[in-house]
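In this view, the complex is presented without one of its protein chains, the others remaining in place.
Should a chain be cited, it is by its letter among A, B and C, assigned in written order, with residues numbered from 1 in that chain.
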């Protein structure tokens, strides 16, 4: 069998572990050939690739990033590229293509699959918002990095008697905020799924100080937003980092809380450290299993599917179903976190 | 409501997170009283306890060990203690008891529950071998510690052109060996569930050197053993550490492999570092959820049950069912690990 | 002997280790009494304190922050407070006062010492800019945190083919930038001591891309600034975080480099994580030694001095001398870093 593999979208710890696992399973156990496309879908569309053998994946299991490179190509553009992709697949004699990517990538993968290409998807996102799988690799690492930062920030907040508002990744969903906030014992967590009321938030944080505590930690998903009308955006409300984020929630909250509580409040924006570097053991195991099972699915001819974790099993799920909806934080999970604040 | 909590058995990262979560949920949300028994079942049998309020659990979420202390009391002894325990529970006016422990603890909990005590169990073991839950807290931390050690040992093995045999915890099951071995890319993994053939193992490791590699890492669960007749135990086969382990598999393997392969082989025994210290974010979240749901079960009057993770949900499972059998590594999981070696 | 101890200024990993060491050495070996003043100089001026015994310092060695609290009181105000401080010292019968703090604290300490109070200072700053000591505790932890973040960011930068500009602490000196940049193999380092020319910097980074590399990491001390006239500040040049920093160098550089190089450039601001949390082993040892030797100096009657590391020895240095000048990065150290870029 001839298998092509590519990584697409934002950086995510565990990408290399998937690539390595695909090559090991395919080459060692099935005697397959594997080729890697460069820089995501771009490599497939332009026929830019190289062979991947055991030596190419030696030592990459614990390395962050992706040895194949990545890019953010919009699914919209890909539709036009179906024919080009088909041409390259035919020329290369590929029997299966394994794209590893997030929501956008999987939508594109679905388009290709519906156009008849032999696709087995592997879901990837630090945000953990793919609906069809219990967990995605990269998420555990992101939560771990955020939690370690929160652990450190707690002592600083305490020594200085401050409110710290810590912005973590999560534009559309609050999974990283929820888990890192629970893990670090944050005193309030705001997420996109549940627009916050600034008065209530200030009251919650203020109650801590009234109870004699000297500091508070608020974890804010970058996509968290105030309930309609609860807060006015000033000029600082526009994107401060670049193109991809809509606002600086931590800075806005920091100003609001300082004003309302009369306590020093400071924003901390964790940023890109959450998505790079060595994956946790959890993510390496999950990524390795995904790679292994993707190769198996290809050999069984199960195309148009993606690998998913359900409980402790890896199962195959239709791509079409997987990309329908985002997995958001359910209310009851939020309740669990709120109790222990 | 009045709730008693205790921690029993070996140390496990996340115990304090459960205690804290029980107190938070019970005291803050339900207005309950919580008391903690000292040193496991011993505290319940001897009526040795103290009140637990919010201040008592401040700052313990990320701390290893257990603020309540622990001990290893045999279930056999506990049967005799049922009446004493009942007496203390009545005297203290307890409406629920939440024991946090491993297999032995849960068996004792089941005996107490069948004797009519209002028990809600919380499973705990770094070994991950409780059948009724997908995962137990403590396991992720143990795997993380072992993986980090394996990452470090790889460079040493490579520089010195050695075989390293790294013994990890797991007397009856190979979960830690399997996950840390997969996460670190070990070249062979031996577990109790699958007695190894020393010839096959030596051949597998030897094949690496024949392929031009300069080192190999073997991960051995402490309870791994050779297939009947495949290896002779010498005098060194007896317990080298103390009372609790039956043998030193890493030292045995190291001697055998050095002799058979003509390569320097060295044992490394990770030992107690795997069960102490700060829990990972994963374990803190799971432990916190278990504590929260144990309180809820108590309020719903669901006794004789234990908390369990199924997929992403926390569910309640009958204690009687949970202690029937150990969860061992299934063959297909082992196959996944073997491919990528 | 009766000894008072206080911690003043910004958070710094190792403060608790000094406090613990002072108490251990004084109480165990000398039979002294120790009291701790709350919230820095404020506690001394207001007579706000508590006794410190062995139990009070149990378990704090590895904990970030300071159990005594801190505050940023300006030396200017302290002059007015000399008489009040003297009064409290006399009332409490103190034979020695050990203030632990940075430049500002030590200047105040010097004023008090010159006014006749029995002061033994302990230098503290993550910035490593106290002239009289080879190293200050807290610095190693800050460098470690920054380096770990840089290690993570490298893989992200590489996967996305970006320039990342990482802002680390250091308003007046570039020690953290220099050491973390060297440790992580940054491709350019800008520090306050050496105003940069934006053209040269862009050329240096651009040369990497011309040589076929796919990413670059620039480490910028927060106090780094362009050479006079080399760069125009836009409106974004004002402080984005709050009161204490003068500008956002990473954001400015990111805009400039993106424009000049035609490559995606992104700022990452590490912020407060650099100054909180568990100290490294290095910082714990240094802090412990400082505490020990401060008590010894007090017993020898060596007042008006501060502890300092010279090579591997702890020596006593006059406070008056120590606060004269900041220790800046010498040109030859910068040359070492530049070579390996």
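A few remarks follow.
Methods note: a contact is a pair of C-beta atoms (placed from the backbone, for glycine too) under 8 Å apart; a residue touches a chain by one contact, two chains touch by 3 or more.
Since we're looking at a predicted model, the values are computed, not measured.
Hidden chain, full complex: it touches shown chains B, C. From the options B:171, B:194, B:213 or B:251, the residue with contact to the unseen chain in the full assembly is B:251. Of the options B:47, B:206 or B:276, the residue whose C-beta touches the omitted chain is B:276. Considering the complete assembly, subunit C touches the hidden chain via residues 20-21, 24-25, 28-29, 61-62, 134-135, 140, 143-144, 146-147, 151, 179-180, 182-185, 280-282, 284-285, 288-289, 292, 310-312, 336, 339-341. Mapped onto subunit B, the interface with the missing chain covers residues 10-11, 15, 63-66, 69-70, 145, 149, 151-161, 164, 214, 240-242, 251, 254, 266-273, 275-278.
Convention: only the chains that are shown with their structure count from here on.
Greatest Cα centroid separation from subunit A: this falls to C. The distance from the centre of subunit A to the centre of subunit C, with each centre set as the mean of the Cα atoms, comes to 34 Å. Looking at subunit C, no residue sits in touch with two or more other chains.
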